[in-house]
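Structure first, then comments.
Left out: one protein chain. Kept in place: all the others.
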Amino acid sequence: MSAFLRFDGVSKRYGAVRAVEDCALEIERGEFYSLLGPSGCGKTTLLRILAGFERPDTGRVLLDGEDITELPPNRRKVNTIFQNYALFPHLTVYENIAFGLRVARRPSAEIRAEVARMLALIQMEDQAGKRPDQISGGQKQRVAIARALINRPSVLLLDEPLAALDLKLRQRMLIELDQIHDEVGITFLYVTHDQGEAMSLSDRIAVMNAGRIEQIGRPTEIYESPRSSFVAAFIGDTNFFEGVGVEAVNGDYLRVAVDGLPPLLCFNDKRIPAGGRVSLSVRPEKMHLSRDPPADTERRNVVAATVEDVIYLGSHTRYWARVGRHRVAVQQQHSRYLLDERPITWKERVWLSWHADDGYMLEQYRAADEGLLSLPSAGGAA
Amino acid sequence: MRRSRVPWAVTAGVLVFLYLPIAVLVVNSFNASRYGGTWEGFTLSWYARLFRERSVWLALRNTALIGAGATLVSVVLGTAAAFALHRYDSRLQRIHFTLIYTPLVIPEILMGMSLLIFFAAAGLRLGLFTVFLAHVTFCISFVAMVVLARLQDFDESLLEAARDLGADGWTATRRVLLPLLAPGIAAGALLAFTLSIDDFVITFFVAGPGSTTLPVRIYSMIKHSRQLPTINALSTLLLAATFLAAAASRRMAERSGSCT
Partner (left out) sequence: MTARNRPRRFEWAVTAPSFLWLLLFFVAPTAIVFAIALKPADRFGGIQPGWTLETLRVLAQPGLPAILARTFRLSALTTAVCLLLAVPTGYGIARAGPRWRAALLLLIIVPFWTSFLIRVFAWQVLLHPDGPVRRLLTAAGLAAPDALLLYNERAVLLVMVYTHLPFAILPIYAAAEKFDFRLLEAARDLGARAGVAFARVFLPGIRRALLTATLMVFIPALGSYVIPDLLGGPSSEMLGNKIAQRALADRNLPQASALSALLTLAVLAPMFAAFLLQRRRGGAPAGAALEAAR
């Protein structure tokens, strides 16, 4: 089955910089699809290639079976929400929204009806006469959406639309975007560096890094089964243990020898063979700290640790625990049911444990993928 | 931190310095004394004399005609130049920019002199037309620089948005670029007009008999020391006109608000 929107082997370079390298994507009709990655990963370039503002050096873009690679932007059934909204300052809200239809020379009765419909959709009927400099950021956002949707595009492109908003507003707009997508039902291609946005809105996510696509999947897949250490480090937080695969255990697991620790057991769905260097990744919320060693040790990794830092964050507490040369992050939700009589505190010697199923094996961790937390193991230098 | 008083004192001094002669002129235009050394009573007779002075009215007419014509042509040429300089980055444009920039910095007498020689070599009779040609020549650069500055400040994503919404190149220019550039073009036009009506040196070189402009007329009146007080009256009127124009344009700018 051919996908609704396809990127086929698309590459683009600017001088010596490879912005996008041999990208292939397939997006279903009506999907909310995100391109997620750090600055410079190429996600905006892909978006602009789809919108028609950049020409790819190689590859094709196909929309609903039609090759649109050579089409100028004004002839594509694609509309963009720009990062700074790009509302026309000399036109009112009404005229901004009506712009696409006016350019297409639709009859005025149709324009009136459609604009009214859009204004109702974004709930700004009584602001129709205002100018862009008279409305707030969130309202500008909505006008930009209405201006795009009124043309009934096949795909709506959103280029980091929430970047300019403050936190509370961003959270509200997230929900609104979701609702609009549900109501209108067209394909959304959403570009962002914020994983929270991508995870909460998307049907599927393509994680990009340095011009390449690292992994495509549903949010749960991306989070729970990262394919590469970049994805593991970029999405959420995680701890890395570098080591050497010693032996396969029961087919699904791998025992890993890590410098300074007892051998660790880890779920190995990728079937990485023993003998090579591997990276064992465990997310902080999957780890537990306790004063007594856990009773159930079946397929649990248990190591001795010393608490170095405690950061109380209200809904949870983050601990930093030292295990040999590793500094491990642990996150524990608060619940009276799970709490000891005294909360664990600095300098305590505790037991750090996690289930083998909660870890995942990755190829050797690359220092270049480091985004966040834990410092790598032996050697110290990142 | 205690701020030094020196900058304020100097600024105030500079302002007094700048307005002193103007103040004296205005006062003297109502002064019955011929030489303005002492106050000899209030009078409007110099204004009356001015209104009877036909040569002044003729010169004013010439000035207005040339001002309007030169502004029109230089705005078209200057705006086109600004477009070219902004949108393209080539060797041609680098030369183009030098061509536009140089007239701004060389002294007027050089331009006046070279145009005089040029017209003489081309066999053109000196008159209103040669003055017009000269005025366009130096106005183009000013218009181009003003419009270019506005273009450089222009948010290109607006044009992308227009194209994204279905507009082709020309439609995007017509519906988005030109309306937003209009204040800049108007500013350029105003500048060109002001420079044209006030120009003396270049006009002096390339004007012929019968094509006297107001500045040239004023110069000859000054030079021949005839009717000095009439010049005071004329000067005061021109000053008043300038102040009114400045106030009006500020009001216009405030009204159109942030349309940039």
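The first chain written gets the first letter, and so on, giving A and B; residue counts start at 1 in each chain.
The working rule: a residue touches a chain if its C-beta (ideal position, glycine included) is under 8 Å from a C-beta of that chain, and two chains touch if they have at least 3 such contacts.
Source: prediction; values computed, not measured.
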> Looking at the whole complex, which of B:L58, B:L72, B:L128 or B:L238 touches the chain that is not displayed?
Replying inline: B:L238
> Where the complex has a chain not shown, which of B:A48, B:A68, B:L104 or B:M252 is the residue touching it?
Replying inline: B:L104
>> Considering the complete complex, identify which of B:A32, B:L133 or B:A182 is in touch with the unshown chain.
In response: B:L133
>> Give me the chain B residues in contact with the hidden chain, please.
In response: 1, 3-4, 6-8, 10-11, 13-15, 17-22, 24-25, 28, 35-38, 76-78, 80-81, 83-84, 87-90, 92-93, 96-97, 99-111, 113-118, 120-121, 133-134, 136-137, 140, 142, 144-146, 148-149, 156, 159-160, 163, 194, 198, 200-201, 205, 215, 218-219, 222-223, 228, 231-232, 234-235, 238-239, 242-243, 245-246, 250
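The definition used in the following text is that only the chains that are shown with their structure count from here on.
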> Just how far, in Å, is the C-alpha centre of chain B from the one of chain A?
Replying inline: 57
>> List the residues on chain A that touch chain B in their complex, please.
In response: 51-53, 72-75, 78-80, 82, 84, 86-90, 99-100, 103-104, 133, 147-148, 151
>> If we count contacts the way the header does, which residues on chain B are in touch with chain A in the complex?
In response: 155, 157-158, 160-168, 171, 175-176, 179-180, 257-260
